[in-house]
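After the structure tokens below, expect a handful of questions from me.
In this view, the complex is presented without one of its protein chains, the others remaining in place.
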Amino acid sequence: MRERIISSIGFALLALCFVVALARIGLKQWWLPAVEGKEQVTIRVAHWQLEGGVRDAFNAMAEKYMESHPHVRIQQLPVPERIFPNWLITQLVGGTAPDIIQIGLGMTEERKARYFLPMSDLVDLPNPYNAGTDLDDVPLRDTFFDGMESSFSQELLEYYGLPLSGFTVRMYYNLNLLREITGGESLPTTYEELTRLCRQTMDYAKRTRQKISPIAGSKYNAPLLMDRLSSSQTGDLAKRLAYDFLPNRPSTALLASAFRRGDWSLETPEVEAAMGLMRDLGQYMQPGFMQLMRDDASFYFVQGRAVMIASGSWDSTSIRQQADFPVAVGPIPVPAPQSDPRWPYSQGPLADSTVEAGVVMAITRASKHPEIALDFLYFMGSKPVNQLWTDVSGWLPSVVGVKPAEQSKGFAPFLDGFIGGFNLSFSGADGMRVYRNSINRLVSPQGSVDDFRTDLAKSYSSAIAEDLRRSSLGAVQIAQRNDTLLAALSMLAASGEDRASEKLDLLLQSSAGNDYGARRTPAVWKSFEN
Amino acid sequence: MPQPVSKRKALHEWKLYLFLVPALVLVCTFSYFPAISAIYHSFFRWSGGEAKEFIALENFTRALEDPVFWGGFLTIGILVVANLFKMIPAICLAVLIHRLRSDRWQYWYRVLVVLPMIVPGLVTLFIWKFFFNPNLGLLNSFLDASGMMPVLAFADRTLGWGGIFQEGIPTAWLGEPALIIPALIIWGFPWIGAVGVLIFLAGLQSIGTEVYEAADLDGVTAFQKFLHIELPLIMTQVRLMVVLMMIGTLQGYGLQFLLLGESGGPGGAGMVPGLWMFNRAFFAGEFGYACALGLFLFVVILGLTFINNKYIRVDK
Partner (left out) sequence: MASTFQFNEARDAFVIATGDEAMRKFGEAATLLNVQPRTGGNIQRARRLFEEVARDTPPGSKLSRLSRFYIARVKEFYLAPQDIEGATADYLSLLQEKTADPLIEQGASRLVVIAAFSGGTPADRLQKLAALEKLDSLLETPAGRREFHTSMAYALLDNGGDKSRAVDHFLAADREGFTRKATAVSAWLVAATTAAEIGRNIDARYFFEKMLATYPQDPRNFTVRSLLGRLGPDNG
């Protein structure tokens, strides 16, 4: 009897845990407070932004919406970035997708078209939740700082979703360390000041026998700095090599074609200056940084082992929450023109290369309540609620006229600068792979520009060719896909279908450009085979 | 020798066969269907979505000329040889546990060996990744504290290793091409896997006591017992572990992916066929090509398993 009781305890514990778990899920998923006359609705919202502040911001928006819509429950589903693409395709194909999903990771144009509802018919109408603000009656598209470019699919010619935030990249500073090392809190504004701070940090570390690095690097953070430095030297070169670089960077086909012709190589002075600059700053990151992940660098910084770290505005809240020291933010300076004979190709300050908004939330076709999902989407994209978003998350706003939160003021986009050039991984996945495989030879203490160049040269040409081959196939696929759409639109336009002529005209421009690329890229690729 | 059963008798209780259906369905759905799908898609240019184009054997001819794929087999070869040696500690521990006179202590040692299995493999990998951290990791701290770093630095200077070990500069174990393979070999130290130990132990425990008594009578030493009695009598288990190890090493890429990333680390030194397959699928978007690579890998593993079964015999 006693043995029976003892052996039942395990089963009883298991059963109890199961009941408790079931009850918790049941309360969350199925039970809703009764509201007279209205169907109980749950709207699920999924995203991958697990950075500090963002989930709180989503909760705040949801709570505010639910106050005025008691029959609706908004449920947030944060999914880790690493598994988001797999999770996404499983949900979409399985028909169990949440009502609203952040689009980006794991997204293809095909998936967008099949599984998400376009909003193109709504972009010229005002957002009802902007009533009473200065954006009252302003078309939805014009209420976002990027004109909803981030929501527009160039291939599909439709708008999908609304953006909630904007992103820029800056240098974060540990103000306590900065004060200890320099005696003040002035942030470097020039490249010379930046490197001087790095040298001062190394002297300080040696003097005090502390393991402190000037810059916390990783295979994620380092490229944010290095690509910027590299592009500061290759701006003019890019424009000379590729006549359409300014509008269409990176203009892979023309840069590759120029490489093939010998118009530039890994020994071109501008490219060499770019490599030298990357090595110059790379030596100030902690040894072996290229083997480290993003979290390692953040950990290093918030533990007070580095004075600076380069990252995006998306890390602002996370870093500030985890650091027990004050954090300041400043632009990443690049060498000024004629400031150093080693890097003579700078044009001047670089503009933030991206002005597209992010955190684009779109409605899925699987949503059982698309009209309520749309209403919540309008709500999130309205001026008052975007203000709430930025205040709680600490991220930049996406709606025109919304004041950035105090902590995100340093991230305001800088447009009064030149467009940078290209970096060596311009061609695509294989270019990136061989570049990453060789970069240790540039940035390691025993490395050098020559070592890096020699190592990269072994497989650089074939990597570019492989990227072009893939790009060619992609362009041909798009051309083929467009053919069916064009046929359909042509017939619809002839029959007078609403908007068909407008769509046909847009698609003709898009497909003509694509078809041009579908001929040019293979021609360049084939030249690599000869 | 089992007696043959007549068809009538076998089908008499046909309802019992229905109990096999759930397991069969699961195996077909989660094992066979993906494999058949991979074979099907290897004949297509497929980027993972709905769109696919039939290209016959193009993926296979491309794979035959893929230097990264075949170069990965060299890395795999080195890892297989290293893993063969890494089986030795497990065998030794199994022998030591087997020779304990006290059953109680045998039990506790078995528990101690098995207990780390509750830690997910992924967590172990992350812990080792941290060990390899140049600035905060245990490995560099140990080398500094034990005085081995100056020795390594001296060897580096003398033997011309290219300055990968330098005093005062943390060694980037996963950041130097020359150190990638050593790092992949070192990981998991002291290489005592619970599964291996238990399998060897099971083999050792099937050796009759009369064999040991006869050996004692003949004045055989402990090491001779191991060499001439225990090792030959557990060769079946050793062969099983070799097969499992080879299949695991050939197919595996999780270790390399977690430690080195999708490009195989600096210089691509850690690139193995499985990781290249993953890279092509998820980073280059060439799922059809990745399926073709997977089929080649399957053929190689099948071939090696066949050779192992046919030519590596165990004389009982």
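Residue numbering begins at 1 within each chain, and the chains themselves are lettered A and B in the order written.
Basically, a contact is a pair of C-beta atoms (placed from the backbone, for glycine too) under 8 Å apart; a residue touches a chain by one contact, two chains touch by 3 or more.
The model shown is predicted, which means the values in this text are computed figures rather than measured ones.
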Residue touching the undisplayed chain, where the options are A:Thr42, A:Gln76 or A:Ser490: A:Ser490
Of A:Ser8, A:Asn59, A:Thr96 or A:Gln154, the residue in touch with the unshown chain: A:Gln154
Which residue of A:Leu122, A:Leu175, A:Met293 or A:Ile419 touches the chain not shown here: A:Ile419
Contacts of subunit A with the absent chain, listed as residue ranges: 110, 113-114, 145-147, 149, 154, 156, 158, 239, 243-244, 246-248, 351-355, 413, 415-419, 476, 479-481, 483-488, 490-491, 494, 502, 504-506, 508-513, 515-516, 518-520, 522-523
On subunit B, residues whose C-beta touches the chain left out of the figure: 44, 50-54
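Note that in this section only the chains that are shown with their structure count from here on.
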Interchain centroid distance [CA atoms averaged], subunit A/subunit B, Å: 36
Residues of subunit A that touch subunit B when the two form their complex: 85, 89, 108, 110-111, 114, 211, 213, 219, 286-292, 296, 300, 305, 429-430, 432-434, 436-441, 444-446, 455, 470, 473, 477, 481
Subunit B - residues contacting subunit A, complex: 45, 47-51, 53, 132-136, 162-164, 166, 169-177, 260-268, 279, 282-286
